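Have a look at this one.
All protein chains but one are shown in place.
First chain written, first letter: the chains are A, B, C and D, and each begins at residue 1.
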Amino acid sequence: MSHEILITQLLYGGAGLLFFLLGVWSFISHEPLWRKLIALNIMGAGVFHVLVAVAYRGLDAPPDPVPHALVLTGIVVAVSATALALAFGRRLDREDSERTPEVQGVDDREDGTHV
Amino acid sequence: MKASRLQTVLIPLLLSAIGAVLFWAFWSGVTGHEGERLAALALARVPESGASNPVTSVLLNFRAYDTLMELAVLLAALLGIWSLGPAAAPYQPAALLLNSLVSWVVPMLIIAGGYLLWIGGQAPGGAFQAGALLGAAGVTLALSGRPNAGLPDESWLRVLAALGTLVFVLIGLTLMFLGLGFLTYPPALAKALILTIETGATLSIGATLAAAFLGGQPRATRTAEP
Amino acid sequence: MFDPLALAVALPLLGALLVTMLPGWSRALGMLTALATTVVALWLTVTVWGGASLHSDLGGWGVPLGIALRADGLAAALVAMANLVALAISINATGYFGTAESSRKFWPLWLLLWSALNGLFLAADLFNLYVMLELLGLSAAALGALTGTREAAEANLRYLLVGLLGSMTYLLGVALLYTAYGTLDLEQVAASLTPGPVALSALALMVGGLLLKAALFPLHFWLPPAHANAPAPVSAALSALVVKAAIYLVLRLWLDLFDGIVTEAAGMLLGLLGAGAVLWGSWRALRAERLKLLAAYSTVAQVGYLFMFLPLLTATPDGPERERLLTALVLLALTHGFAKAGFFLAAGLVQKSTGHDRIRELGGAAQSLPAATFTLGLAGVALIGLPPSGTFFAKWVLVGQAIALGQWWWALVVMAGTLLAAAYVFRVLARAFNREPTPKCFLTDPRTEIPALLLAALSALGVGLAAQPIAVLLGAGD
Amino acid sequence: MNLDPYLPLAIVLSSALPGALIFFLGEDSYRLRTALNLFGALLKIILVGWMIWGVFHGHVYESRLTLMPGLELVLSADALSVLFVALSTVLWLVTTIYAIGYLEHSPNRSRFFGFFSLCVSATVGIALSGNLMTFVVFYEILTLATYPLVAHRGTPDADHGAKVYLAYTMSGGVLLFVGAVWLQTLVGQLTFTQGGLLGAAPEALHGQFILIFFLLLAGLGVKAALVPLHGWLPQAMVAPAPVSALLHAVAVVKAGAFGIVRLVYDVYGVEFADDLGLLTVLGVLAATTIIYGSLKALSQDGLKKRLAYSTVSQVSYIALGASVLGPIATIGGLVHLVHQGIMKITLFFCAGNYAETLGVHKVSEMNGIGRRMPWTTLAFTVGALGMIGIPPVAGFITKWYLGLGAATAGAYWVIVVLLVSSLLNAAYFLPILYRAWFRPPPDQWPEEAVLSKRLETAPALLWPPVVTALLAVVAGLLAAAPFSPLEWATLIAEREYGR
Partner (left out) sequence: MSGLLLAVVLVPLLLAPLVVHPAWRWLVLIAPLPALASLALLPPDATLELPWLLLGTALGLDETTWVFLLFTTLVWSLAAVPVVERLGTAAGTGRFRLLFLLALAGNLWLILAREPVGFYVGFAIMGLAAYGLILHPGGLMRRRAGRVYLAMTLIGELALFVALLLMAQTQGVTWSLPATSAPDGTVIALLLLGLGIKAGLMPLHPWLPLAYGAAPAPAAAVLSGAMSKVALLGWLRLLPLGQVALPEWGMLFVWLGLVSLLVALGVGLVQTDPRRVLAYSSISKAGLFVLLLGLLLLEPTLTPIGVGALTLYAAHHALVKSGLFLGLGLRDLDPARPLVRAGLILLALALAGAPLTSGALAKSVAKPVLVSPGWIWLDLALMLATVATMLLMARFVWLIWPAPGVDDGHRGALPMLRTSNDTQAPVGSQPAFPIWSLAAWILLLGLVAGFPFVLGEPSAWPTNAGAMLIAGLIAAPLALAIWRRAPGSGRRVRRRSLGDLVVLIEPILAAQLWTGRALFGRWNATVEAARAHLYSLGERVGSPPPDPERTLRAWPTAGWLWLGVTVLLLLLVLVAP
């Protein structure tokens, strides 16, 4: 394992971990639903960065395909989860709009109540 | 509800502790490991997998089960969205400029998708990227005012959405009944099987993404929603 | 020629797809798939019970590269329970989701959840477990929202978010393990795992994530609203199976993967959280206003009991005692699965026939639905841990081992838990003794009551007395 | 294919299965339900008779189900268990007949008889249990089966009484559970062996043994209604008469007393328990219960309440017998297990008759009841005299043996206790008899119901108390006969002390 591969993997993977931590911090401390979903996706991106970083085998050698496949699957799963969560958010919005029609909430919190 | 002062201090503190341990672990994980992880093994066996692109061979052959389940997750998400209520109101019909742009872009996307699907076997591409493009086409159609984003009505849409996974499972089961074992492609047929699975997957992924964008139960008829 | 492991996952998936495509036939196809899958699952359990554990490499590529499915004793027992409960829920669902509209929404998601469950119990690959967890989380959240009320949507959204947070953390743990050990298969990782920062942080992340999904005490906040507002068969599945799957994963990691790394102090932490869960869950169940909320909090308590086994398991060296403890743990898990499913189905019937499930005004219904009340009673017996239910013998072994190891405080928690459980179960059952006119016949709605009654009877009588074959199953498994 | 291993199991199931079936019967399938009930009772008596014959000839019956290595459910028949099984089986048949008559037009009978049979199979299970774990298993099933019986009427105070009953018995059950598990971890499998099995344990464990004894005693004491834990018994008097008859004469209360006997003789061993000084504690507890129960009974106007407190004091005779070292006192304790059952069930049947036929619930309303219902009151008199210990009736035999045992063991304070309690018994029973026989009847009874043309009340209500009263006199008169309870108790005591 040449020194150069090690450095890139460490650098890139470290960034991924940082993303993950930022994502968790944002997920926990921010109320609105869409901010939580973005935080989730950041966390996902972080983990996928780690995986891709680990897959790096130097500039010439082809990268390790297994983590790549994992990342692909992870992305699709993350997308479908986000889609479902957004649908839930929209449903709560529609529920509220029926009850309080005049206020068109833009950034409503995850449990649908308004800021 | 404003997080109390304690939490604003406590959460970062805890996270930094976890972060430190993670970095230390990652550092020791990466440095400590001398051998090639699964790369060598996977790359060595790509030729027998029926696809030259290693990622596709991993995705659709070595870890085909994962991909099957992933398609199921996509389907579950779609069904979940449908069960939450009717679709959103369609956008107001596009003006001339947008219409013409759409009439150019959508076919382009579809051709590009087809190309990606085909090239998947040799180079980076494959079902998911192609599906994404088809999905993008659907989204642009929806944005340009078409109520159900170029998708068929509900009964056919359900078939389309489930098609990819169905093809995958049926192939798996037939292989098992033939005695080879679930999802074990005979080397000769591997390439053809992968291709059929990929095409099925592309179609259903595209349809699913587009339907997901509509965000609800597809309208049975093409009534124009106010 | 027939690989039961693969079939157990593929059949429900196939069923789900067919039901999605032909919504008109959803109920018939659904029931057909349910029966077929249960037969396959029981066949799988019997083969494991007979010989050693089953193993099958999907795609024929061998373990590190391909994905393997494995069924040892523990997995086989849980698969058997899961599938029996799922069958009963399916029968009940044909009655509950009567309208074409609701059954069209229910069956595909339900069969997807079922295949995710089987996949999770049989998985032997870490990443595959992640995918199964996601499929399980998504379909459970979607099913939970089928009641259509605002509270249901809100609760299930929170459940979905909690699930995503948990599985994302779990995935990071898997990534770290892959970084360090380059393989994703459970057994290979376990073999090559050495105490160090990687193992430590992977343990913390994976188990931390799963604790969220398993709703252990401080992290149980999402469970009661989600389970109480879901439709009856779904809440039965949620409480009996979905939570059980997360706990099974924690166990699998704790006992197999991180066996060398785990310390007694860590076990003690989880045990204490479990004790907290028992006391807090039972106390809230006692104070709950509604029947299904009571059942949800009782699930929180029972999860606590399962986690109280961990400190004892870590502290007991390998040998007959550990074997007995494991059997007791499985016994408790199985009994709770059956009992809680039966309880929820009965509670659903009570809610459907009276329009509400406020315990205070339950009087009339409890008297006029003898079968439902009888089911609640039998399930209550299993929840409290009165003999001959499996819970009783499980608690006997738990307290015995606690005293043998000198950790006597677990006995106190078990005592308090049993008394509180008795209080909240009999609070409900007392409603059945009032001066309403006597019902003419025992069964009022067979399609709901017979599966519920069988489940509750199995939990109160069957599992406990069948401890011996379960011990053999577990013994044969590993 | 010898049937030995299945006999005890068959006996337990012979009432459980009909019970389970009865649950599902509709309310109006009266004939089928009675048939099932009686079939269960008769089958059980035949099986028990067969077993008694076998045990008498030294035959060993044992059904064993191993749940886990080191965790077994064992049903075995030794002399002591057969005594209790015989008692509960016979009295169950009588009580079933009585209950059928008593609950003639009341609601929820399927539910009642279902739980009624479960309750008896639990009692028989307790009697036949071969080790401490099986005992705890059936002990708690008994709690479960009896709760619905106490709450049967559905009135608010029935609900309250049932709640109190449940609170007491559940906490007792939990204490027993923890004590049994603790003991099992110290000593391993706890099969009941003649003469106890803790004697051989190392010295260091004795401290723990004493603690465990108190835990187990607390658990058993709830059902045996020892003083501080007896609160539930008078409250549970809200239950219909057959329930309070079966519960407070045979099933629940005896289970506790039987448990204490098993604990002292077959778990600790009486010499070992004496060395630890546990017997004196038990003796003091029993004595206080006897005196306290009788004192409380004095001031109760409700007939069933008075009988309840009298049960509280009477059951402690068994504990007293167990607490005095020496075979004769043991015989006294054991034989009282049977006698108290027969006499008390008679009293409760009569109380039930008075309530059902004349609506008389209070002692003050019982003037001249002897004239209106001579046979029932005659049975009541026999029961009452037996309770006081007047000779021809069985109670005297117990007092004679208890006193003699205490005298031979030199525990003279026990004799004083017996004396005081006999006087107190007389003080609260004789006024009732005086009122019944020597006072003129009121001109109009509270709720007089004509239940049968020829007899004073319905036949199913009348014959059970008369039969049990006869049994009490016969048990007293033929005490020395070969198959009498006294002979059987002597057999047990010899085996306990004989080795």
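The criterion applied here is as follows: contacts are C-beta pairs under 8 Å (C-beta built on N, C-alpha and C of every residue); 3 or more make two chains touch, one makes a residue touch a chain.
Small disclaimer: the values here were computed from a predicted structure and weren't measured.
Engineer: Just list which of the chains on display the missing one touches.
Structural biologist: Contacts of the unshown chain, counting the full complex: A, B, C, D.
Engineer: Can you tell me which of D:G283, D:G321, D:G386 or D:G476 touches the chain that was removed from the display?
Structural biologist: D:G476
Engineer: Can you tell me which of D:I390, D:I432 or D:A489 touches the chain that was removed from the display?
Structural biologist: In the complete complex, the chain left out is touched by residue D:I390.
Engineer: Would you mind spotting which of C:A266, C:I384 or C:L398 touches the chain that isn't drawn?
Structural biologist: Only one listed residue reaches the unshown chain, and that is C:A266.
Engineer: Footprint of the hidden chain on subunit D, which residues?
Structural biologist: That gives, for subunit D, the contact residues 160, 231, 295, 299, 328, 385, 390-392, 396-397, 399-400, 403-404, 407-408, 415, 419, 422-423, 426, 430, 437-438, 440, 476-482, 486.
Engineer: Which residues does subunit C use to touch the chain missing from this display?
Structural biologist: 158, 169, 200-201, 203-205, 207-208, 211-212, 218-219, 221-222, 224-225, 261-266, 268-269, 273, 284, 287, 289
Engineer: State which residues belonging to subunit B touch the missing partner chain.
Structural biologist: Listed in rising order, the touching residues are 1, 3-4, 7, 10-11, 14-15, 17-18, 21.
Criterion: only the chains that are shown with their structure count from here on.
Engineer: Going by C-alpha centres, which chain is most central here?
Structural biologist: The most central chain, going by mean C-alpha position, is C.
Engineer: Chain pair with the most contact pairs?
Structural biologist: Result: the chain pair B-C has the most contacts.
Engineer: How many angstrom lie between the CA centroids of subunit B and subunit D, rounded to a whole number?
Structural biologist: About 72 Å, centre to centre.
Engineer: Measure off the straight-line distance from the CA centroid of subunit A to the CA centroid of subunit C, and report it in whole Å.
Structural biologist: 29
Engineer: Residues of subunit A that contact two or more other chains, please.
Structural biologist: In subunit A, the residues touching two or more other chains are 13, 20, 24, 50, 54, 66-67, 70, 73, 77, 80-81, 84, 88, 91.
Engineer: Give me the residues of subunit B that touch two or more other chains.
Structural biologist: As it turns out, subunit B has residues touching two or more other chains at 18, 22, 26, 30, 33, 36-38, 42, 62-63, 66, 70, 73, 76-77, 80, 84.
Engineer: Quick one: label the inter-chain contact graph as line, ring, star, complete or other.
Structural biologist: Shape of the chain contacts: other, as it matches none of the listed patterns.
Engineer: Note which residues of subunit B are touching subunit C in the complex, please.
Structural biologist: 18, 21-22, 24-26, 28-30, 32-33, 35-38, 41-42, 45, 61-66, 68-70, 72-73, 75-77, 79-80, 82-84, 155, 158-159, 161-162, 165-166, 169-170, 172-173, 176-177, 179-185
Engineer: In the complex, go through subunit C and note every residue touching subunit B.
Structural biologist: 1-3, 6-7, 10, 13-14, 16-18, 20-21, 23, 56-61, 64-67, 105, 108-109, 112, 115-116, 119, 127-128, 131-132, 134-135, 138-139, 141-142, 145-146, 153, 172, 176, 178-183, 196-198, 200-202, 204-205
Engineer: Residues of subunit C touching subunit A in their complex?
Structural biologist: So the residues of subunit C touching subunit A come out as 65, 127, 130-131, 134, 137-138, 141-142, 145, 150, 153-154, 156-158, 160-161, 164-165, 168-169, 171-172, 175-176, 178-179, 184.
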